[in-house]
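Note that this complex is displayed minus one protein chain, with the remaining chains in position.
Labels A, B and C are assigned to the chains in the order they are written; within every chain, residues are numbered from 1.
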Amino acid sequence: MDMRLPQQQLKARYDAVRSRSLAIAEPLTDEDCGAQSMPDASPIKWHLAHTTWFFETFILERMEASFAPFHPAFRVLFNSYYNGIGDKHPRAQRGLLTRPAMSQVRAYRADVDARIARLLTGELAAEQSAQLAELISLGLQHEQQHQELMLTDVKHLLAQSALLPEYVDTPLPRAADAAPMAWLAFDGGLTDIGHDGDGFCFDNELPRHKQYVAPFELASRLVTNGEYLAFIAAGGYFNAALWLAEGWDWVRNQNLNGPIYWQQDGDGQWNEFTLHGAQPLDPQRPVTHLSLFEADAYANWAGARLPTEAEWELAAAQASIETGALHPAGADASGLQQMFGHCWQWTSSSYAPYPGFSVAPGALGEYNGKFMLNQYVLRGSSCATPDGHARASYRNFFPAGARWQFTGIRLARR
Amino acid sequence: MDMRLPQQQLKARYDAVRSRSLAIAEPLTDEDCGAQSMPDASPIKWHLAHTTWFFETFILERMEASFAPFHPAFRVLFNSYYNGIGDKHPRAQRGLLTRPAMSQVRAYRADVDARIARLLTGELAAEQSAQLAELISLGLQHEQQHQELMLTDVKHLLAQSALLPEYVDTPLPRAADAAPMAWLAFDGGLTDIGHDGDGFCFDNELPRHKQYVAPFELASRLVTNGEYLAFIAAGGYFNAALWLAEGWDWVRNQNLNGPIYWQQDGDGQWNEFTLHGAQPLDPQRPVTHLSLFEADAYANWAGARLPTEAEWELAAAQASIETGALHPAGADASGLQQMFGHCWQWTSSSYAPYPGFSVAPGALGEYNGKFMLNQYVLRGSSCATPDGHARASYRNFFPAGARWQFTGIRLARR
Amino acid sequence: MDMRLPQQQLKARYDAVRSRSLAIAEPLTDEDCGAQSMPDASPIKWHLAHTTWFFETFILERMEASFAPFHPAFRVLFNSYYNGIGDKHPRAQRGLLTRPAMSQVRAYRADVDARIARLLTGELAAEQSAQLAELISLGLQHEQQHQELMLTDVKHLLAQSALLPEYVDTPLPRAADAAPMAWLAFDGGLTDIGHDGDGFCFDNELPRHKQYVAPFELASRLVTNGEYLAFIAAGGYFNAALWLAEGWDWVRNQNLNGPIYWQQDGDGQWNEFTLHGAQPLDPQRPVTHLSLFEADAYANWAGARLPTEAEWELAAAQASIETGALHPAGADASGLQQMFGHCWQWTSSSYAPYPGFSVAPGALGEYNGKFMLNQYVLRGSSCATPDGHARASYRNFFPAGARWQFTGIRLARR
Partner (left out) sequence: MDMRLPQQQLKARYDAVRSRSLAIAEPLTDEDCGAQSMPDASPIKWHLAHTTWFFETFILERMEASFAPFHPAFRVLFNSYYNGIGDKHPRAQRGLLTRPAMSQVRAYRADVDARIARLLTGELAAEQSAQLAELISLGLQHEQQHQELMLTDVKHLLAQSALLPEYVDTPLPRAADAAPMAWLAFDGGLTDIGHDGDGFCFDNELPRHKQYVAPFELASRLVTNGEYLAFIAAGGYFNAALWLAEGWDWVRNQNLNGPIYWQQDGDGQWNEFTLHGAQPLDPQRPVTHLSLFEADAYANWAGARLPTEAEWELAAAQASIETGALHPAGADASGLQQMFGHCWQWTSSSYAPYPGFSVAPGALGEYNGKFMLNQYVLRGSSCATPDGHARASYRNFFPAGARWQFTGIRLARR
């Protein structure tokens, strides 16, 4: 990880990332910030406090001369999953934390920010300075991950209400007409996979290692709403032959007939709930909020398959990194489009350690390694991913049934 | 029901009851008012809106010359269980209604209050006036029921937080030392049970009917914390012989060893969470927040039993109606004590229609009748019951496992 | 209880009851006897062993000079619910007891029978003789209860198979045409309820006590299949207004549209699965296998109600006790019909202790008392009740959702 950033630059970056979290909460009331719509999601307030807890626990507690916690109970209340740190407030009950109030959480953020600023502007031995830089980098990347979750969690929450309130009242910009989907051919071969170079990466992107990839083809763009409607119209949700066994149980037990935020009104018109409120479904935009089950069934129906993560990473070398807005947009150009900034792309690769991966000692070693089971890798980034957070080697992961992220379909075939 | 109240008096009563609901929310933040700690409980905000919905739906919609709803979605959002009215927001998801905001719910209350005031101060035909008085009486009694639930629901919510925040910061007044428990004898005989006279009552208190009651004895006061501690110390929670079969499964499956709000600290001292915050357990106060299972097991251990509701009502003719504060207090006098104003008292009577009971036509007929199964009657009133709401014929009811109400034990024997 | 029966007569009765249990298993294979179709039901083999365990545990273990168990593990394997006896094999896993084999269970029965015979034909002090007689009476009544369960449990098991195998291959006799239903009036008044006289009764039928019953009317016969079909045709299963709140959840969550053993074939004809195999539904026979929820909803639809158990018992003084065959038959006579021998009749009375009831000391005290919660009383007897087991004071009880017993509807009104 990069330790050459002078402390001043680091402080500027710290301030920018930290203030963006508060900006995400800006359009919301304190009431909005406290509710938890499902165990998988967390309240905005909890995100704001937990990301602060991360800096307090992994930096201030280690590096402050005389550390005293902002509030002793916060160590438990805002621990997400670090067994090495101790007890945790039950995940499914984060929405019951009406205390501390949002105002206290803002005060918590301000206090930790001030103390981090003191560390960063103080005199530090070289080794300490390097450690501080490394931990702050990790903390900021961590906070950026939560910034994406804040948007997807609040979208899920707002969708529970019959009022279908919008997160922002700006209009959803018109999407470009999608260019025809083309198959782009890649040679494959014995390649190097994993993060390369000096910039930040998470431990799960390492070590860089050799992998043999057979020749393959990748779709030039994401699958659109219009294409997915054709799958629905063809009875895709009711044809067992298209689904994985577990996916078929999943889709029938919940009696599903379309993506999570799609609703058909009385005269058959589909609408989509977005962060801009309910909108008529635009056939030109990428279909999003799909489970791996749905993505895989669609691919089967289309006579294609999902890419592996190695295929995706190999292709991504050609792609430019875009940063999105609050909803995926259309792709009207040719060539490899929409690799970043629209929808995370399900791969067929289960989330597993790279050859030679080892878990770091201490509680921070719980960051990634222990989740490498029964989850699947998503590649790219989405419209909700913060600027500067995406890269070609990035490995996102969710269980196959997760639908509340901005997830979409990139097809592959050989 | 009493229709002789002049409309002016009714308006004064309306204003008093309605403003008390807002007063209950006063010590709470808007965040506190939105959370739902379990499916059985509701957010304060939901209570404030639902009680308003009751007036809007059952009075304004019927009696306003040109009715328009305050908000069309509220008819669904704040319907509790009236199938006759139509759809309902899912009960377990009331905590997700961050919209409407508390401020909108306050505006909803103000709007409905103003419209009710217009009806009450307007010219009405005698029949209409009588109907209006009857419906407002019902609406106010309904709101008083919710006022008690607001206190017990918010207590349950606050108890979920490691911070154990207090609802009020006033100190819990010292309780009187409990007088020794005495057995009071009653002759029984062929008696009349059910509501009598002109005052308001719910349909489930009617018709007044004959019931034969064998001679019995009733404890002079409620069981105290100290007495209940002796039951715990004697291994009461681990002795199958004391429990109903379903109670034994209930207590062991949840691995319980004491009342819901009791906690034992490191050196063995018991504390009790109250609306005044955590307090050392006072052995002189009545034990409260017990399930019927616990009350019944205690009675078995004490060589006694729970009273029937007829026994309780027959005895209550001698009792004066007290109104409590936010926690049950001690009883230092002799004679029949604590029948009202401290803890609801579990009876052994299942909640069933009185002979000749019939359900009213229309949606209001859903008020009581359809719940007369697998619930048990509680008699008296609690420290959380509003002034003027209690009476000897009142029938409260909950499932046998409910613990979050102010429920206690009155022993009986023959 | 009756202790004057000479031991010889008792032995004859013992032999008759015990051999009937084996006769019930006669039409079944050993494979049929081992399976358990749901946690509420038990395998035939388990019934045969448990009823034997009852004699071994409560008689031989207490009264044999030098007791040794037939098999030490059986004390646990065949204990149903007696915590006072010790551990139990998990109820839901009774179907996994492929060992002991049916042949061993037959040997167990023969061994215990021989030892009971030795006790009965031996010299006994008067007090011992009386105790033995009392315990054997209880054991035989207990076995008769299980004989009814054997038939209802095996019916439920056979109904799970697509083959719909018949229990007996004899034809189901044609039912008489039902006489028109008439309302019979009863005066009520202050009456004595509970068992009277010298014959055997269970503890829950005692003590006999006074109860006031208001005047009422009772239907002359059970509700027929034809009448119940009219309720279905009128949309009864889809009309919330007819159902208890818990019943409505029950019926909709399971998406029910008729009684458990009814099936509608392609051209709309209803068939009923019986112990004689699948049969065209006979509109003249009583409807059976209903939950309390269904019985109550039907009564509401019919403008009537279910009787209380006191009303039923008061009326039953006029009824003669019939013993049925394997399916309820029609009633073509006038006057009070079908009180016994066809369908158990749901009452609106929750199962509760009679005034003055007390639980016997020791494990046998677990026989009835601990089940007196969240169950409802059924009166009469069914086509599956053994000859000699029914009486007017008998209190059967099941949870409101139970459907696998021969349960039907007797209407009441005031």
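One rule holds in what follows: a residue touches a chain if its C-beta (ideal position, glycine included) is under 8 Å from a C-beta of that chain, and two chains touch if they have at least 3 such contacts.
All figures in this text were calculated on a predicted structure; none of them were measured in a lab.
Novice: Given the contact rule set out at the top, which of the displayed chains would the hidden chain touch in the full complex?
Specialist: A, C
Novice: With respect to the chain omitted from the figure, which of C:Ser161, C:Gln269 or C:Ser334 is a touching residue?
Specialist: C:Ser161
Novice: Looking at A:Pro6, A:Pro69, A:Gly122 or A:Pro355, which makes contact with the chain not pictured?
Specialist: If we include the chain that is not displayed, A:Pro355 is the one touching it.
Novice: Write down which of A:Tyr167, A:Trp243, A:Tyr298 or A:Trp344 is the residue touching the left-out chain.
Specialist: Of the listed residues, the one touching the omitted chain is A:Trp243.
Novice: Need a quick check: the contact residues on chain A for the chain that isn't drawn.
Specialist: Chain A touches the missing chain through residues 81, 83-84, 190, 209-212, 214, 240-241, 243-248, 292, 308, 348-350, 352-353, 355-356, 370-374, 400, 414.
Novice: If the missing chain were put back, which residues of chain C would it touch?
Specialist: Touch with the absent chain occurs at residues 29-35, 37, 73, 76-77, 89, 93, 95-102, 157-158, 160-163, 165.
The rule is short, and it goes like this: only the chains that are shown with their structure count from here on.
Novice: Think of each chain as a node with edges to the chains it touches; is that a line, ring, star, complete or other?
Specialist: line
Novice: What whole-number Å value describes the gap between the mean CA coordinates of chain A and chain B?
Specialist: 46
Novice: State, to the nearest whole Å, the distance from the C-alpha centre of chain B to the C-alpha centre of chain C.
Specialist: Computed value for the inter-centroid distance: 38 Å.
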